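And then subunit A:
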Amino acid sequence: MTPSSAYGHGSPSETPQPQPPEHTLRSPRESPSASVPDFVTNTRSSSFSAKSVLSSPESRLPLTPAKSSLSKSRSPSDSRSQSGDRSSVSIRDTSPSVPVNDGNEEHRQIIIRSFAPRVAVYASEDTNKLVGQKGFAGGLHTLLRPYGERLQSRVIIRDSVGGSKGFDDFGVRFIDCHELQRASIGDSDGANADQEARVLLNGAQYGYEKPNNARLSENGTAIDQLLNHYLRAEDSTSIDRGGNYVDHDGRSNGARSTYSPLYPIYLRKLLSGSSLVPYETFSHPVACIIAVSSHHPAPIEALRQLYASTGHGSNKTPAWVGTEYLRYYVLIHDEENDDITKSTALFDLMKRHFGLHCHLLRLRTSQCVQTDDDSTKVPVCEWLSAEEEIGLLRSRDYTNEFENSERYIFESDASAIKALLREMISQSIVPFMESRVITWNDQVASRRRGISGRFMSLSKRWAGFGSNKGAASGLSGASNASGSNYDYQMGFYPPETPEATMRQLGDYAFMLRDWKLAHSTYDFLRTDFSHDKAWSYHAAANEMVAITSLLVPQTYNSKHKFEAIDQILDTAAYSYLTRCSMPSSVVRCFTLAIELLKNRGTIAADDAARWGGKLLEYGVLDPIAQALTSERIAECYMSRTVLNVPTVGSRRRQAALWNILAADSWVKLDNPIQARLRFEEANVLYQHEHQQNAGPSFPSMQAFWGDLARSLRIVDLDGPQSLVGYGDFGGHLEFSTLGETEHLSAFTRPGGSDKSDIEGFTPQDAGRPNSGFSDRSDGFE
Partner candidate 1 sequence: MLARVVYSLIIINKAGGLVFNRDFNSALNKVSVNDLLVLAGTFHGVHAITKSLTPSSLGIPSKDRTGIEVLESSQFRLTCFQTFTGTKFLLFTEPNQPNVDVIIRKVYELYADYVMKNPFYQLEMPIRCEAFERHLMSYIRAK
Partner candidate 2 sequence: MSYYFCIVGTRDQPLFELEFGTSKQGGDGIARFSQEARHMNPFIVHSSLDFVDEMQWTNNQMYLKRVDQFASSHISTFLTPTSTRFMLLHLPHPPNTAPQSTASPNSFPPFTPYTSTPASTTTGSRSSSSSSTSIPNNPTSPQTEEAIRAFFGEVFEVWIKAIMSPFGSVEGKLGSPVFRQRVVAAGKKYL
């Protein structure tokens, strides 16, 4: 044996070339363009995934679910490519040190933007009728929502220490007031009350999670169905997409196909689903729009009534939703039928009655169609929840005209709405939030952080403030003798209690992207909550402590810091799962942690991967989410790996393993395309070891490997030729669906196998006409 060969890594032939450190952070796929500015690579990868989610429209036959997936999933992809360069801008001024690679930044943006202030819409009958004429049956909020998700203009925000930053991707989420009311149903009558309290105590979330301990929340399965639908849609066009996924010549020099483009969609849906819960106020309204139209005989009176319905007295909103949010009054003027002078007069009257937070919105009533001149397309909602999107897909399935999905309004209307939003957000909502933050910070937080704060258990009793003191003490007195403000029967802190207020402070700061303040606030709260055994609050607070500490721009990343985060996440997970059995909250918590950790670069990439592993262990993920998470873990390890260069700290083998696991999951999900991508990547990683024969070096690994290969019809394992299989993939599909699935289900968990033949929808939908999905997707196989 020759001396040098005695120790593989030592052999001179493999001596690594010196590289700039950040270069090694990049995935090999990007390393060639190491010199390219971040945002370029970023957009590039984004447009890449965009391309791969949807093949070009012309490549599709009309009238396929694929088409709907096309129109649907374009929004995320478009926004992705935009947020790509945006992010790089805002990243510069928020956290210069964060390394940008393989779409991390994009995911960070998705996360940040998903926590947008909610604005409830209370519209009078006539208003909704007016909007209905324009083709927005859902009511006023459906008209405003697409525009609210991203303002076209930069928003300036002052943080608690007086510094101000501009954000280009700020937005608000419009919700129908009925969503608030739906959440509050039964809040009044005692019958359901304690039942709900119980529900709350074991952490179930209204409309978000089933109280029974079903492994997957309703929402979760909805996401699963939606993703599954996308995958089916992809299958149909696998032929022309094969090229996009894997670059053939690249494989030699170690370039790799990217992670599934499905992942950003998954992440977005995961975050869109969050709904009204007591223990975090992100989905509580920050403001509400109270709107009447010029059609109304007695507008002022109508506004008063609507205003009344925004309070508590009318049982309209749940008891745990604070009512101290901003009221914003809008008068909608019918450009076509009404006299503007009357409306302006009315508007002045409004201002006198309701103050400055008023706006006159001038709209045309007639419906606009594409063919009209000065027609403009209504942007698609980026933040539809999975259910909403599925609903949309179904409804679109009735009427098979594609155009139906695209809405148009007049240019003038669009600009009027934009103007309204710009004014409302930058002149009312943001300033309102800023002032709340300042007030609460002075009145509650700083007090609690003061001397007395050190002796929590004692101090908290006296911590009530201002007018709420009575209410707070009264409530706590009523609810329990322990002197805590936590209402054990109902399982929540009344909004005016210091704890609730501080949580709101944290959330406001978060939504205003003042991570530092948010962090310190949550960090302070979690001790209170654990003292009160308010576990859902406790869990949520811990989650946010971790998230914010990862969002705070870091000049350096210390291993120590990440270990601290380890503990916090563990605590959050324990409270969510063991104390409250709220699995899907853990999914969000960990998924965010994974993305943000990964975003921190190589040191944290290991941790990210580890949390991914834990998340999978918990068994709380949907099948597809499981596969995607496995891919994500592989991606984390890839970010520490330079192919063909034995570097200390490389994670080549880990990456290979997780690619294999992902491939296996995809096979079980009966999705050979994704499976092949993972398999090929694993193959590249394993080949690195010994070029002569493909696959892992352990003979005992070959069995599983070979079976996977066979099930994927990858016969010739080494060299790019193996990819030839992709070309005629469509032909193989039914083979690998029927033949190999139960063959492979040797590996599948009990019940896992039935997961694998999920079609577009679950059985209970089967009766409905819209179950046409499954038929269609079958049609492609």
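Everything that follows uses one rule, which is that a residue touches a chain if its C-beta (ideal position, glycine included) is under 8 Å from a C-beta of that chain, and two chains touch if they have at least 3 such contacts; residues count from 1.
Picked so that all candidates are chains of the complex that A comes from, given by their letters.
On a predicted model such as this, the values are computed, not experimentally measured, just so you know.
The candidate touching subunit A in this complex, chosen from 1 or 2, is 2. In the complex of the two chains, the subunit A residues touching candidate 2 come out as 1, 6-9, 563-564, 566-567, 570-571, 573-574, 577-578, 606, 610, 613-614, 616-620, 626, 637, 648-654, 656-657, 660-661, 664-665, 668, 689-690, 696-701, 703-704, 746-749, 752.
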